[in-house]
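Complex shown without one protein chain; remaining protein chains in place.
Right after this comes chain A.
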Amino acid sequence: KISRDYAVVDHTYDAVVVGAGGAGLRAAFGLVAEGFKTAVITKLFPTRSHTVAAQGGINAALGNMEQDNWQWHMYDTVKGSDWLGDQDAIHYMTREAPKAVIELENYAFGGQSLKFGKGGQAHRCCCVADRTGHSLLHTLYGQSLRYDCNYFVEYFALDLLMEDGECRGVIALCLEDGSIHRFQSKSTVLATGGYGRTFFSCTSAHTCTGDGTAMVSRAGLYNQDLEFIQFHPTGIYGAGCLITEGCRGEGGYLINGEGERFMERYAPVAKDLASRDVVSRSMTIEIREGRGCGPEKDHVFLQLHHLPPEQLAARLPGISETAMIFAGVDVTREPIPVLPTVHYNMGGVPTNYRGQVLTVSGGKDAVVPGLYACGEAASSSVHGANRLGANSLLDLVVFGRACAKTIAEENKPGESIGSLKANSGEVSVANLDHLRHADGPLTTAALRLNMQKTMQAHAAVFRTAETLQEGVKKMQGLYKKLDDLKVSDHSLIWNSDLVETLELQNLMLNAMQAIVAAENRKESRGAHAREDFKERIDEYDYSKPTQSQTKRPYEQHWRKHTLTSINSKTGDVQITFRPVIDITLDAQECSSVPPAIRSY
């Protein structure tokens, strides 16, 4: 007979950080450096977090290669976000960028020599050979160990402990022995990463399951802009590894199941060199219309074998190795199976530029006391509707540091924490117990695959009213199926079946909110591109001079953040909105960028 008793251990800390990726570690070591007794709860060993996969660089206008100015970086980021980014947060991030990168360099980020590469048109991207993320994580982990940071590795955070609208801690499951741990703390920082695994094809690790955003939803708070998901057209089918657009630049092309070079129909002039979103949408349309490749006709092929092998080896060295490892094909003889792949989530927990989590009360932004968020899990929102390359790692370090600084400004180490009820966290334990004994017809893996395929088919690059509405209906059906799950392993020691089921609950919450928000937003902005509403709908039509126009009321335009909340029992999503912050922190230092049509 399986015992239904759970051992609960209580801990008290000044600050708790959930997640030990780039942002979490930066926040943790910032906090311990200020003297706070900090706990870091992570379901993975810190150096195994998904930040390690970042090979590209960090953007910072250091101006060491040429004249550069952080205000130009600020402008590029605002434009990249399609004017959905909060300009005060962008001002803060780009201003702090050079300091943050130099600080990292001084922590022996990459060693003694210079590590700067080039990025975009401005030489702004700093890197460490091609292991920037790896190096960042190891540096930050090492620094946090110098100070006294308490790590709780392989502890799965279940829920936030909220009392009177304040966050007073976290409840977590120890994976090693199944004990429940309640961490009572004055400040909680969420740095749990994105929710790439809601889609079938994504570059994220299997552990990117949106745990933080789901915890916030279950606490009754809002998530922001979850419909903005960044796609890349050519990701290897199955593996999720991205293939560079340079393959098409060097003469490769995409073919469908009939062997036709289909891009000629969608972009007669540019063909395969059309912009990323055009290529992604064309690929998706081909797949939807049944001309895909493979047994399920759910991907297309990228053909390179018509190019001379010497040219491939000279222009794209190493691509045959990549194709062999990830796709199992010989690139000189067979085409590579590809499909549009999710890479980054711009949305997340809404915060201000100081990292404090926001909610809406009385129509205005209100800070949730005791709760902070940073990294991909947060939406501050510096990325707005689309993220610029190399801004993600910068976002991690700047806002990780911002959370630590804000906590140090607002609190003192050793301060008393508000009380927690004796049975606080009972709901989470009840859910855990319920899942552990779940005995329905459906396995976790089957339901998860179903959800991923539905999201890929309906909420990916090609979004129209029909596909989105159909997707919403299907997702609602799948949400109900969470009650039919079966967990085969009933033990509490390293129960990966149970943890995957908890992660599936989190993924479902994120997926429902993302698809409902996407269906609701009737415009195209940044990464959210709809075939039926191709234009951006702002308060003015910025393609014409604004003096002669009447301003559209707030309810009728879409230059606003989507806030979604979800009822975790029924899966019903409520949507409200929040205005974009256009004023910068200091108009003298950096003027606000007025909206304009985004064209590159």
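One rule holds for everything that comes next: a residue touches a chain if its C-beta (ideal position, glycine included) is under 8 Å from a C-beta of that chain, and two chains touch if they have at least 3 such contacts; residues count from 1.
The definition used in the following text is that contacts and distances are computed from a predicted model.
Colleague: Name the chain not shown, per its UniProt record: "Polynucleotide 5'-hydroxyl-kinase NOL9", "NADH-ubiquinone oxidoreductase chain 4L", "Succinate dehydrogenase assembly factor 4, mitochondrial" or "Protein Abitram"?
Modeller: "Succinate dehydrogenase assembly factor 4, mitochondrial"
Colleague: Just name the one of A:Ser201, A:Thr322 or A:Thr584 that touches the chain not displayed here.
Modeller: Looking across A:Ser201, A:Thr322 or A:Thr584, the contact with the absent chain belongs to A:Thr322.
Colleague: Of the residues A:Gly56, A:Gly142, A:Gly178 or A:Gly294, I need the one that contacts the missing chain.
Modeller: Looking across A:Gly56, A:Gly142, A:Gly178 or A:Gly294, the contact with the absent chain belongs to A:Gly56.
Colleague: If the hidden chain were put back, which of A:Ser282, A:Ser379, A:Ser392 or A:Ser428 would touch it?
Modeller: In the full complex, the listed residue that touches the missing chain is A:Ser392.
Colleague: What chain A residues would touch the chain not displayed?
Modeller: Its contact residues with the unshown chain are 53-57, 110-111, 113-120, 125, 127-130, 232, 241-247, 249, 276, 315-324, 326, 343, 389-390, 392.
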